[in-house]
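Notes follow the structure.
Heads up, this is only part of the complex; the chains shown haven't been moved.
Letters A, B and C mark the chains in the order given here, with residues in each chain numbered from 1 onward.
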Amino acid sequence: MTDSRKPVFLVIGAGAGIGGNAALRFAAGGYHSVLARRSDEDGLARLVGEIEAAGGSASGTLLNAAEDGAIEELVARTEADIGPVHCALYNLGAQIGNRALPDTPHRIFELGWRLGTYGVFRLAHALFPAMVERAKTGAHGTLLVTSATAAVRGNAGQHSHAAAMGGRRMLCQTLNAEFAPQGVHVAHVVVDGAVDAPDTLGKLLGDKFEGFKAGKGRDGVIDPAALAETYWHLAHQPRNCWSHEVDVRPWTDVPWWNDNPDPQIDSRGKGFAGPRDGD
Amino acid sequence: MTDSRKPVFLVIGAGAGIGGNAALRFAAGGYHSVLARRSDEDGLARLVGEIEAAGGSASGTLLNAAEDGAIEELVARTEADIGPVHCALYNLGAQIGNRALPDTPHRIFELGWRLGTYGVFRLAHALFPAMVERAKTGAHGTLLVTSATAAVRGNAGQHSHAAAMGGRRMLCQTLNAEFAPQGVHVAHVVVDGAVDAPDTLGKLLGDKFEGFKAGKGRDGVIDPAALAETYWHLAHQPRNCWSHEVDVRPWTDVPWWNDNPDPQIDSRGKGFAGPRDGD
Amino acid sequence: MTDSRKPVFLVIGAGAGIGGNAALRFAAGGYHSVLARRSDEDGLARLVGEIEAAGGSASGTLLNAAEDGAIEELVARTEADIGPVHCALYNLGAQIGNRALPDTPHRIFELGWRLGTYGVFRLAHALFPAMVERAKTGAHGTLLVTSATAAVRGNAGQHSHAAAMGGRRMLCQTLNAEFAPQGVHVAHVVVDGAVDAPDTLGKLLGDKFEGFKAGKGRDGVIDPAALAETYWHLAHQPRNCWSHEVDVRPWTDVPWWNDNPDPQIDSRGKGFAGPRDGD
C-alpha cells in the first residue's frame, strides 16, 4: 500500500544557513520538511514559520544528535507520525576552528567524530531499511550529506574536523556501495567555500562576519539558497544517472587543490616556474 | 551594447547520445543550439530537425576537430553569424576500446591526445576571451566537459584514452583556476557508466548493444536526457555556488573506486576480510 | 644534553606480521624495539626472543590500546625507562571483515574508530612534544602509520573499517601539516594488498590462509619483511626529501583504482570498449 502522506524531507542540523534553505526549497517542491537542530527553539520556530508563510509544510524539533538514541527516535517518530522520509539531509559539522594538537582535547576530538562520522552511520542505520522497502515499489530514497574540504585533505589545525570528515567521506562511499543498488542515492557534497550561514560561520566569526563577507566581494560567499537548488537537483536525478560526489564554491574562491589564489601570471609569457613542480 | 541575439549552446561532438540530448535540452531552455560533429550529415540533420520539431532553435555543421584551425573557425563563425556562445559542451572522447601496449600504434596515441586534450585547449583558447568580456557585464560563460572514468584512473588497455583524459582533467583544473575568477564556469563531468548513446557505444558494440543494455537491467544505462538535465543545472548554478567536478553513474553500477560489484556480504555478520585491506 | 640511550622504535600493534618484522628490522639497524600488542604474551616473548637471537635489542609489553590512558602511559614509561622514541609505528587496524550495515553494531563501529583513528591521535598527542624538542637539536622524529586501501575508498561491507581509516588518513595529513615543519616526519602507508601476517589475516582466514596464499601465486602476498625495508627507508629519508603517502602491493595484485584484474585485452587490437568510459 502506498503511503498517502506527503513525502518528508528530514534535516538534521537545520540552522538558518544550508539546512534551513534546503528545508524551504524541498517544502516548495512538495515535501513536508522536518527541521531538527540542537538549540534555539525561537530560531527553529522562525524557520518553520517562513516555510509556512511561503505556502510550504514544515515542522521542527530540538535534537541533541550526539545523544544515544536521539537520531533513531527522531527517524522512527517521523516515519510513524509525519510521513515517509524520502530524502534526508545530514547537515551537522564538527568545525571548531583551527587548533594546534596540544590545544585539541581528547573529548573534543571524540565529539567531532560523534557528530561528524557516527551520526551519519546512525542515521543510515535507522533510515535505510524503510528507504530500501520503498525503493522496491519505485520511490528511491536519498541521503544528502553536507561535507567540507576537510573530507578530502587535512589542513593544519583541523585534527578533529578533518578526522571526522575523512571518516564521513569513506562512510558515504561504503553506504553508497551497499545501498545504491538497493535504491538509495547517497550524495556527498564537498562545500569548498564559505557559506552565508548566520548560525554557524556567523556565530564563529561574530561581529567580523559582515566584514568577512564584504571582503569576499560580490557573490564571493555561497548563498545557501543556491546550494539548496543543487541539493534539490541531486535528490531528483533519475536513478540511471546519480551523482555521488559534487563540489561547490564561489567563483572567486580558490579550489582546495590550488595554491595560487592570486597567481603572478606574467603577461609577457616569461613566467616564474612554480617551485613545486619538480626538477 | 548587449547582444540581442539568442545565447548559443555550442556542442562539439554532437551525436545522438549526450551531445544531441544536451542540445535538445538547452534549446528547450531558450538557447540556439549549434551542433558540430565529424560525419553523418543525415544524422546531424535529424537531430536539428528534432530540436526544431520540439519548438527549439538549432543548426548543425560538420567538423573535423582534429584539423588545425577547425575549432577556432567554428567559434569565430558562430559568434559572428549566430550568436554569443554562453555555454559550450566539449563532448569528444578518445575511446578506442581496450588495446595492449604493443597494439596501440603511436599515431593512435597521438590522435587520442589531439581529440581528448588538445581540442579542449583549442576551444578554450578560441572561446574564453569573448566569454570573459561578456562576464564583465554579468553573463557568465560555461564550459561543460564530458569526461570519463579514465580521467581519474588508468585501467589496463586504456593507454591512449587514459592519457588523453588525464591530461583533459588537469587542463580543466588549470582553466578553472585562471578563468573562474574572470566569470567562466568550467565543469568536468566524470561519466562513470555506460551511456545509451547509439553513435558511440552503440557503434562500438554493434549488434551486441541491445543485449548489453538488457543485461544492465532497468535503468542500468545512463539516459543521455537525464545527463542533459545535470548539464543544464551546472550551467545555471549562480556564480556564488559553482561545481567543478561531478560524477554520474547508474544506480546499479559499481563506482570506479569500488572493486566488489557483488560483495559477499555475509548476513551472519561473519564476513571474509577483503584481502586488500592490509595487515 | 643528548640522550645517550639507544633510540627506541615503538610498535603499537606488534604481531608476527608487519609489526614484528618492522621491530626486527629497526633493531638490526641499531634501535631498541619496544613491541606492544593486546594479547598473546607467548607470541610477544617469541618475537622479542627472535630479535635478541639476531643480535638486536627489544622488549615487549601487553597493551589494550582502546583503554583510556594506556597509550599515554606506554609512551611516558618508554621515554623515561627505556629511551627516546625516535620512530613509532602505529600498526593497529580495524578490519572486521565484510558486514552489511544491519550487521554492523554501533559498538563495533565505535571500536573501529577508537582503534583506527583515535589511537593515532592519542599517540601523536603523547609522543610529539618530545619529538619536537629533540628535532630542535637535529634528531627528527618519525611516525609511521600502517594504513589500508579503506583509507582511500570505501568498499561495500567496510562501514567500520573505511570510516576509521578515512579518518586516520585525514588525521595523518593534519599531523603532517602541523609537525613536519617542526621536525616530525609522518608517513601514511597504504597497504593495498594481502600481507603474509599470521596474527591478523591468518587468524581471520583460519585454515583457509595457506590456500589463500597459494592461490595468489609466487610472491603474490606481501612479505612483511619487505614492507619493513620500506618503513626503514621512509624513517631515514633526510628531511629535505620526505614522503608522506606511499602505496604497496604485490606485483600480481590489481591496484585499488583498477577494476580489470584480468583484462580482456584483445591481441588483434580490436578491443571491447570498457562500458565505464563514457559516451
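In the analysis below, a residue touches a chain if its C-beta (ideal position, glycine included) is under 8 Å from a C-beta of that chain, and two chains touch if they have at least 3 such contacts.
On a predicted model such as this, the values are computed, not experimentally measured, just so you know.
A.B. asks: Wait, 3 copies are placed, so what's the full copy count for the complex?
C.D. replies: Across the complete structure, the repeated chain appears 4 times.
To be clear about the criterion, only the chains that are shown with their structure count from here on.
A.B. asks: From the C-alpha centres, identify the chain that is farthest from chain A.
C.D. replies: C
A.B. asks: Find me the chain with the mean Cα position closest to the mean of all the protein Cα atoms on display.
C.D. replies: Central chain: A.
A.B. asks: Go ahead and note the Å separation of the Cα centroids belonging to chain B and chain C.
C.D. replies: Computed from C-alpha means, the inter-chain centre distance equals 41 Å.
A.B. asks: Report, in whole Å, the distance between the mean C-alpha point of chain A and the mean C-alpha point of chain B.
C.D. replies: Chain centroid spacing, chain A to chain B, equals 28 Å.
A.B. asks: So the centre of each chain is just the mean of its C-alpha atoms; given that, what is the distance between chain A and chain C in Å?
C.D. replies: 32
A.B. asks: Multi-chain contacts only, two chains or more: what residues does chain A have there?
C.D. replies: 173, 176-178 - these are the residues of chain A that touch more than one other chain.
A.B. asks: Chain A touches which residues of chain B in the complex?
C.D. replies: 140, 173, 176-178, 180-181, 183, 185, 219-223, 226-227, 229-230, 233, 237-252, 254-255, 257-258, 260, 263, 265
A.B. asks: Considering only the defined contacts, which chain C positions touch chain A in the complex?
C.D. replies: Checking each residue of chain C against chain A gives 100-102, 104, 106, 109-110, 113, 117-118, 121-122, 124-125, 128-129, 150-151, 153-159, 162-179.
A.B. asks: Which part of chain B faces chain C closely enough to touch in the complex?
C.D. replies: The touching residues are 13, 15, 17-19, 91, 93, 95-100, 103-104, 146-150, 152-158, 161, 165, 191-195, 197, 200-201, 204-205, 212, 224, 253-254, 256-260, 263-279.
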